[in-house]
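First the structure, in the form of structure tokens, and then the observations on it.
In this view, the complex is presented without one of its protein chains, the others remaining in place.
When the chains are written out, they are named A, B and C in that same order, and each has its own residue count from 1.
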């Protein structure tokens, strides 16, 4: 399955008149439409290799068809997404699910699809067939040094794969924690984990980053050893300059103010990256922007303000990735919706009148501050996002074209209905 | 303080060109702009008399100036709001804070301001000076029948005031509950409360409604005797046809799906009314739409669908009221923002393509269902809301005009800086 | 694997002196020790057939060894538990995981182990191999009548199996709901579900009960169609006298007051049964009493008070079942801990001085009410529970004996290390 430039052009021609009208009307009302479009064109969100198949819960999984059966097909799927929206030009691999057999071939395939290799992900939250020691009671926190060593070595292995592919970062998400009071000594668990992370850190190439991801709960239900941003920051600070905190939107306690966390991590120079998704109850891993679009905007509002304050490059200085579970929707459609929601929130954040906002804050004019944020959020920026896509060579309406071309139908023809993507 | 029609006209003339342009562009894209505008013109949100002064928390209160000192000034304040936005033409009184001394004079004053009297509110959650028995341990749930009787009589008194003013409903919010395990027998508390409500219900005129408001917690911190929609519905069903459940957006446990509750109460014919506000943590009583605007839209989406399904009149068949606490913002500005947010959400809900949504649901096309809702939500409907206001004789930008006319400054001149509104 | 009476006797003889001392000292301080013991002897908690294997999360599963491979071995496992604690004399089956091939043989095997058949559980939250229609988008709520019919027929099939085994109740837990706004019409989902439940209800024998279980979220992450006690009660009331609400402790929003829900359901005559477990974050399905033992006591406090008020039989008039997931602990040890925690909470609730509590409540003596509850809770009732077990023929310390006899080791010898129990 491959999307042809011709197909995109044809689609765009059909929609162009109405798009042009809406875009011109919007641009006419905005002071900085071209600047926003430029930023949108540059923006990329990485797609994780495990998000291309149907997800599930502990209660079950309802597979769709045409899921990718190997790394090559995963790359092809992301190639389809990127061809459609021109904003998904990076893939994030998960080891051991995506171990390449032939690096050069994989690199070449990625290049053909316009993709680069984003952060590598290790897995010490599951036992693999043939694995010597079990992670049932944790990996880097484990009371047994041999288990910790196994986890460290796995991470170093992951780095090696990444080096071959041109990745520049390692994301470490640890499920380590406990489900019952008394199970762990919290201090020892922290110190074991720190020591293990340090060993991985030492194996990190000089131009790499390590992202320490935190999560409040699940799969452990009493404590998690990297449980919140405060803990992640402690680890990152103790590890060194190449270590950063990674924020996954679904990994917080109820009602947490994530945008404030983002602002403070940026202040400390320790925000490394993002996992986008949405949720109502826990780590629900729903389509980004499907439940709390205003929160997503508020987060981007802090990102833009905070990155600009530090003179950071919006596109390259943070790792942007979707991390969701596609239980009910077609995974590719879900990803198209997520990328669109991210671009919309980013565009809205770029529209905030920062000079006026600083003035309102300086005057404690809370009413005006709210008006300024909502002025940006209420603006229907979809024509800007579409225009950016058009200029970058993508489709004006990726989802519509995905359906018109019956991409899923073709994938099912190619791969069958009973395939299950490797991974979760 | 009074807003002159002339002032509004002058304001509108200044903004009219840009408004007209934006409105025409939007209307051009919509299939049903005129219908939506008609609905918006008809819509009214009642303002509670206690929302006109600065609110506070148990930690303190930071008063502003120019707060209304009596019922007459409260009516005047709402008159200002209504003159500006033409959607605040109702006042909801709270007894004993707003006992009229001269019914005819108050009715006449309200009429001059274009206001009607919405739901009456009783207060059995505080002890008033000179009150015989205390509500420290509850009112309608109280173990002592004499306290229950006092609470019942107070409610009957409130009804009498309401009859004189032309109100048609009574809202009963009970703080009754317990703060410690063991304090209450839950069953007896329920039964006492039911019995008390029945006595009030019997005193209700034939064309009145009783709204039974629920709240999960605060000011009691272990249990509340009308604690959730299930309990309120139990009471309402046992009381009879004139009893309904009232939903206050801030009165739920974390993560509750309020829009589903709304849909089910409508299905049962037992949804009576709404208290609008917004919140992040508990009953934070923030400006409506300031934290979770998408949730507000989803609620309106259910309201529109559910009311239409039952053939209900959008404007009159449910009681709409703001119930917020203005701790930091100028109360009148806060109310203008809230009404605007409500109208925006209502307009968005009216834009949902219901035929297509039913089709998508019938096909389990989750992706499309989301697109349809977000198509409505992403649309910038502010020009529609402004146009409706313009046609109804209000200001294109009420907040801007409020500031240009320095309404607050004038109120301070009239009333002084140290006034405190009666009430909370 | 089978526990011999001789082994229990030997174990008890070793512990008897110290037990006798502790028991006598405790009984000496209590007014009603013998009455409590009598109640404890009578009490039974059903064990679900799916709780005998290692559980997991969507992130993985770390199996132990010696798990039961079929219904016969599940019965044997519960036989072991029951031999040890004499309080686990019932098994709750799950169809299709436990379809008996030979009813008579299974009945006979259960009888040999001293077990009866508790509530039958249907499964319409997963697709089974060969199943005609998918439950991906719900079962009893489904927009397609054919799917609803399939779900109804499955439930009727489950009833038939139950009749053969002597069960008297059906537990219906529906995962039905939605993960995205717009996916469902809440009202239609409710009505479809009600209609489906009615068809099952009609197939219910006259002496059976139907338990309608509710759950706030998971596996759906936006709405659940039987989402809280209010919804379950609506269904139960519309279904009829044989329909009841079932409360699972983990199925609530954060901070819910479950004991109040229990009290109100008992008041309405609609509490049907319980699923015991414990949790900190969501439906964590941890060992009962491992995280919030005081909450468990408070719930039993309401159960005892409410059942006594209605003249209900503590043992038989409600369905008691454990429903937990044993991800880290040996499932049988976990179940022994859970049953012990339940008996402790029940014993404590039986110790509450009800006359004094009623007096304290009547006097609004909140301090005293708390003292009375905590007097019961602080009492170390473990010797009472042990004594009850001793008199019933069980082991003084079931967990200790389980380990001394190396039950797990024997099960592994018999069944191997790589077995996986059928089910979740």
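Everything that follows uses one rule, which is that a residue touches a chain if its C-beta (ideal position, glycine included) is under 8 Å from a C-beta of that chain, and two chains touch if they have at least 3 such contacts.
Because the structure is a prediction, the values reported are computed rather than measured.
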Which of these, C:287, C:325 or C:361, touches the one chain of the complex that we don't see? C:287
In the whole complex, not just what's shown, which of A:23, A:229, A:300 or A:346 touches the removed chain? A:229
Which of these touches the unseen chain: A:71, A:184 or A:351? A:184
From the listed residues A:32, A:108, A:128 or A:257, report the one that touches the chain absent from this view. A:257
Against the hidden chain, chain C presents residues 22, 25, 29, 254-255, 257, 280-281, 287, 289-294, 328-330, 333-334, 337, 344, 366-367, 370-371, 374, 377-380, 382, 399
Chain A residues that touch the omitted chain in the full complex: 136-137, 143, 178-188, 190-191, 216-217, 222-223, 227-231, 233-234, 253-257, 259-260, 263-264, 266-268, 294, 298, 301-302, 305-306, 309, 357-358, 360-362, 364, 366, 369-370, 372-373
On chain B, the omitted chain is touched by residues 55-60, 62, 125-127, 134-137, 175, 179-181, 183, 216-219, 221-222, 254, 279-282, 284, 286-287, 290-291, 325, 327-329, 424
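As a working rule, only the chains that are shown with their structure count from here on.
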Ranked by contacting C-beta pairs, which pair of chains comes out on top? B-C
Report the inter-centroid distance (CA atoms only) between chain A and chain B in whole Å. 40
Among chain B residues, those touching two or more other chains are 254-255, 257, 294, 366, 370
